[in-house]
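After this line comes subunit A, so read on.
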Amino acid sequence: MVVPLEYFLILSSALFSIGVFGVITQRNAVRILIAVELIINAANINFVAFASYNPVGDISGWIFALFIIAVAAGEAAIGLAIFINVFRNYGEIDVGHLFTLREV
Partner candidate 1 sequence: MVFYWYLSILLWLPLIASPLTYMLSKNKVGWAKWSATIITFVEMIYSFVLWMLYTSKDRFGDKYVTGDGFVFLEKTDWIVVGKIKIYYALGVDGLSLPLIALTTVVFFASMISSFYIKEREPLYYSLMLLLEAGVMGTFIALDLFLFYIAWEVVLVPMFFIIAYWGGPRRKYSAFKFFIYTHLASLFMLIGIFILYNEGGGTFYMPQLKTSLSTYADVGRLIFAFYLLAIGFITKFPQVPVHTWLPDAHVEAPSPGSSVLAGLLLKMGGYGLIRLGVWLLPSSVFTDPSSHVRLVLALLGMISMAYTAFVALSQKDMKRLIAYSSIGHMGVVSLGVASYTSEGINAAIFMMIAHGVISPALFLISGVIQHNAGTRDMTVLKGLGNKMPITSTLMVFSGFASAGLPGLAGFVAEFLMFAGLFKSDMFGYGDTYFWITVVALLSIIVVAGYYLWMLQRVVFGQPEGLEVEHDGHWYELMPLWLLAFFILFLGWFPFVVLKVTDEFARTIIPI
Partner candidate 2 sequence: MASEILLGKTVLISPFIGAVIVSILAFLHYSRGNKHEGHDSGKHDTHEEHTSIHYTRFENVVSTFGILSILVSWLSMVLLAINYLPGEEHETLQSQFGFFGFKEGGTPDIPFGLLIDPLSVYMGLIVTTLALLIHIYAREYMHGDAGYSRFFATFNFFTGVMLTLVFSTSFLELFIFWELVGLSSYLLIGFWFYKPAAAHAAKKAFLYNKIGDITLLAGFLMLYRYTRTLDFVELPAKMEALTDQQIAIVAVLIFGGVIGKSAQFPLYTWLADAMEGPTPVSAILHSSTMVKAGIYMVARVFFIYYEAHDGHNVFAGAEWALTVFAWIGAITALLAGLQALVENEIKRILAYSTVSQIGYMAIALGTGGKTAAMFHLLSHATFKALLFLTAGAVIHAVHTNNIWEMGGLRKKIPKTFWPMLIGATALAGFPGFSGFWSKDAVLLAAYESKVPGHLVIYYLGALTAFITALYSTRFIYVVFFRTPDPEHKEHVEKAHDGGFFLTTPSIILGVLVLIESILFIPVFNFEHWLNEILEPEVKPEAINYVVAGSSAIIVLLGIFVGLVLYHWKPELRTSLYNIDAFNWIANEFIAKRYRIDQVLYWIANAPVMWVAGILQSIDLKIIDRTIIDTWIVKGSLQLAKISDVFDQGFIDGIVNGVWQIFLYFGRQFRKLQTGLVSNYATIFAATLVLFLTYVNFLVLFK
């Protein structure tokens, strides 16, 4: 059975929407990070799906997906490091309380 492309796209859209919802609504930084990972993976699904359904057989979509995974790993590492530092300095990682860059 051939799964149609639309299913993958719907999945990725759902994942993306959940991710965006998470980023907007969550106040815990780790949760936001997880939501961002969801968004990234939504994009990954799209890349891989389009690459599989490509009639020419171009594999650049897969390569992009690999790059994104690597970059996402790095991003997660740096993000976590930042949060650890934030936690050390402020004792919490609630982004609702971290507004020192706010316009006074």
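Per the selection procedure, all candidates are chains of the complex that A comes from, given by their letters.
In this section, a contact is a pair of C-beta atoms (placed from the backbone, for glycine too) under 8 Å apart; a residue touches a chain by one contact, two chains touch by 3 or more; residues count from 1.
Being a predicted model, the structure only gives us computed values, none of them experimental.
For subunit A, the touching partner in this complex, chosen from 1 or 2, is 2.
Across the complex, subunit A meets candidate 2 through its residues 20, 23-27, 32, 95-96, 98-103.
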